[in-house]
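My questions all concern the structure below.
All protein chains but one are shown in place.
Let's look at subunit A:
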Amino acid sequence: MAPGASSMLVRAARRALASSAATGGGAWRVCIVGSGPAGFYTADALLKGSPDVRVDILDRLPVPFGLVRYGVAPDHPEVKNVTERFTGIARDARVRFAGNVRVADGAGLTVSVDELRARYDAVVLACGADGDRALRLPGEGLRGVSSAREFVAWYSGHPDCARAGWDLSRHDTAIVIGQGNVALDVARVLTKRPAELASTDIASEALAALERSAIRRVIVTGRRGPLQAAFTTKELRELSKLDGVRLSVLLGCNADAGSHGTADDEGGALSERALAALSGEADRPRRRQAELLRKLWLESVGGGGVARQFEREIVLAFHMQPVGFEPAGVDAGARAGNGGEVAGELGAVRFERTQLSPDGRSAVGTGEYERTPCGYAFRSIGYLPSALPGVPFDARRSLVPSAHGRVLGSADAAAMPLPGLYCSGWYKRGPSGVVLSNIGDGAETAAAILADRAAGTLGARAGTDGAARGGLDAEGDGSLRALLAGRGVRPVDFAGWERIDRHEREAGAASGKRLRKVVAVEDMLRLAREADD
């Protein structure tokens, strides 16, 4: 058990008191769609703000915790400690969890947002971002080009990607397009010694593929310069300390030729003068990151001395904008006009070199091109929230239009909030920030709900006969519970998840892993029900 157990008990006690204080009726219901950090932190803020609230949390998977389980890297177990906190929230008597309940159009085994709105005072969409942003470049469909999101989901044992599979034994070079933390996670997993991953909760198939991997070099490319990179200093430092892995920093030059540029390349983004300009207190994070990059860059340029022995290399290459993917085994002539769709296996990525626009915000092509041979390319340019039937969606921004957590009627600036419909987390803000970002976010959304309740404008359960139909724990014909049963959906409650969890830990202990994840949904469902009737 984690050292925070005692504080969890205090919190549980505080909640127990709060709920026992809630004498008399007055219970009101909130349904949260999605059991990631945003779902749990929104629930937490609601529980603290209202003793008589009832919160039902739904997830399309039988298991909770969203990207903490299926995104956070297997070698970052400490980040996953936050699930202890979520477990404390889930055990509050006012909270129900129902996994294996997908919110969609209400057909088949799904339930629609409108059906939820008819049963709850408020519905919070906290369903994250499970789509991919595409580059829309020629050759993107070649074998070997894939999304970092799918790769991460695969090594995390996500049921959706169980069969995806990557044969990493065929080529020695991989390119990651994008320079956020997800890109660095992918680079680290691809280069770290598999033995160091063996005891984590990484999916067994992924570990086996990594053990057979032929990849020796991973080039992580960004369109802009080193001061614009989205990764955090913590992840960068970790990359620089991997056993047997060299980290090189390239400033806008040919990654394949391995040249490193000179001190006056690149308008001196990492020059001492540039760093000195970042002297304000508010610049501290940027300055510290730039200092680390400068140190790594000098080490890469300097190179000399006794060459340390490295098994693998990660290259951070800046000012490189991909313009197309080329198939393997095509001669230079055929390569020239790659307008149409190409089939076959990836052989190289074509890049255009860039420089920063004067305002530093965007990368502008310089008209110089280069071609980097590789067998794998991972797009790591962002996760995308998906549209839900019955909910407005701003397709241009790939986001639900919202203000302070209230879903708006349309993307129009003057649009009014839809009564009783809210959003939180990545579904509200788009895919950025860390677990911590969802705390303030959940608090904001909960505050909007509580304010609307106080003002009497929740107005959910509207469009119905006005009867309070009830959620997961209600007996009535119109309750969500009855609706799900009628459709043949068999929700997994929190106790069911805890049975899966126990099984995973026991199986993990038996095989020397932190835990051994169950991957197939059918297996999860079977385990969840083992103690049932």
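Annotations
What we mean here is this: a residue touches a chain if its C-beta (ideal position, glycine included) is under 8 Å from a C-beta of that chain, and two chains touch if they have at least 3 such contacts; residues count from 1.
Here, contacts and distances are computed from a predicted model.
Choosing from "tRNA(Adenine34) deaminase", "2Fe-2S ferredoxin", "BBSome complex member BBS1" or "General transcription factor IIH subunit 3", the protein name stored in UniProt for the chain missing from the display reads "2Fe-2S ferredoxin". If you put the hidden chain back, the residue from A:93, A:434 or A:509 that touches it is A:434. The chain omitted from view is touched by exactly one of A:85, A:217 or A:353, namely A:85.
Residues of subunit A in contact with the chain left out of this view: 1-10, 12-14, 16-17, 76, 78-79, 81-82, 84-85, 180, 230, 232-234, 237, 281, 284-285, 288-289, 432-437, 439-441, 443-444.
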